[in-house]
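This structure is in C-alpha cells; I'll ask about it shortly.
Only a part of the assembly is drawn; its chains keep their places, and the rest are absent.
The letters A and B name the chains in turn, as written, and every chain counts its residues from 1.
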Amino acid sequence: MKSFRKELWFNVPRRRGFINITSQVEEALRESGVSEGLILVNAMHITASVFINDDESGLHADYDEWLERLAPHAPTSQYRHNLTGEDNADAHMKRQVMGREVVVAVTGGKLDFGPWEQIFYGEFDGRRQKRVLVKIIGE
Amino acid sequence: MKSFRKELWFNVPRRRGFINITSQVEEALRESGVSEGLILVNAMHITASVFINDDESGLHADYDEWLERLAPHAPTSQYRHNLTGEDNADAHMKRQVMGREVVVAVTGGKLDFGPWEQIFYGEFDGRRQKRVLVKIIGE
C-alpha cells in the first residue's frame, strides 16, 4: 500500500470565499503515483470547508447568501462563542453545513468524478493563512 | 490491496425522491470479494446526495418538507444560479445539507452497520438518468 500526504495553503483576502482546488488535488494525485485507492481532502481549520459542487459563480453567490441566512454573522453578540473574543461563531456553523472533507475514488490514476464535480475550499473566516490536507492511500 | 468500482444508475420520475440503495451496495460488496476495508458511495451529480438514515416513509416526507423550508425551490428567480437557464439552484443546497457521500466500514465481508442504518440516494433534481459511484478498497 502506498500513502501520500500534502498540504495546500490558502489566504482568502475577505472573510468568506470559495476557491476551486481541483487542479491542485489532481497534481497531488499525480505526485503520489497512486492509481487505485481513495483520496481524502479536508480543511485543517474548523471555520473552513472542503466540498464538491459546481464551478458557477452565481451558485457561489447563492451559497454565500443562503449560509448567511442559516447562520448570520451579525450581530456577533448572538453567539456565546464570541464571548471568547472571537467573532467567527457563524463560520463554525457554515462549515458544518458545507462539510469538513470529501473522500474521492481514485481509478486509473484519476479522480473518479461525474461530469460537473469540482472540489472547493470554502472559507468562512479568512484573511489569514489556512491549510487543506490531501491524503492518498492505494497502490 | 483489492479495489473495485461500480456505477449504479437511477431515474427518479419526480423532481425529488429518496431510494434505498443498501441492497445494491451490498451486492457490489459481494462482487468485490473484499472482506476488510472501506467502501465509498457517492453521488456523481451535484444535485443529489448519498446519505445514511432510517427507511421510514414518514421521515422521508419530513426531510422533504424540511429541506424545502431551508432551501425553497420557488420562486426560482431568488437564485442567481438560475439565471444560467437552470431551475435547480435549490437542489445544490439541499444536497449540501444531506451530503455527497458516505464511507462505510467493511468487516467480515459485510457493511459494518448499526441496527437501523440504511443507505439512500437522495434526488433533488430528477426526471433523468443519474449515477452513484461505489468504490471499495481493502482485502
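As a working rule, a contact is a pair of C-beta atoms (placed from the backbone, for glycine too) under 8 Å apart; a residue touches a chain by one contact, two chains touch by 3 or more.
Everything numeric in this text was worked out from a predicted model, so none of it was measured.
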Copy number for the full complex, please, knowing 2 are shown in place.
-> 3
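Heads up, the rule we're going with is that only the chains that are shown with their structure count from here on.
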When the centre of a chain is set as the mean of its C-alpha atoms, what distance in Å lies between chain A and chain B?
-> 20
Using the touch definition up top, name the residues of chain B that touch chain A in the complex.
-> 1, 3, 5, 38, 40, 42-46, 70-71, 79-84, 89, 92-93, 95-97, 99-101, 103, 131, 133, 135, 137
Across the complex, what residues on chain A touch chain B?
-> 1, 36-38, 51-54, 56, 58-59, 61-63, 66, 70, 97-99, 102-105, 107, 112-117, 137-139
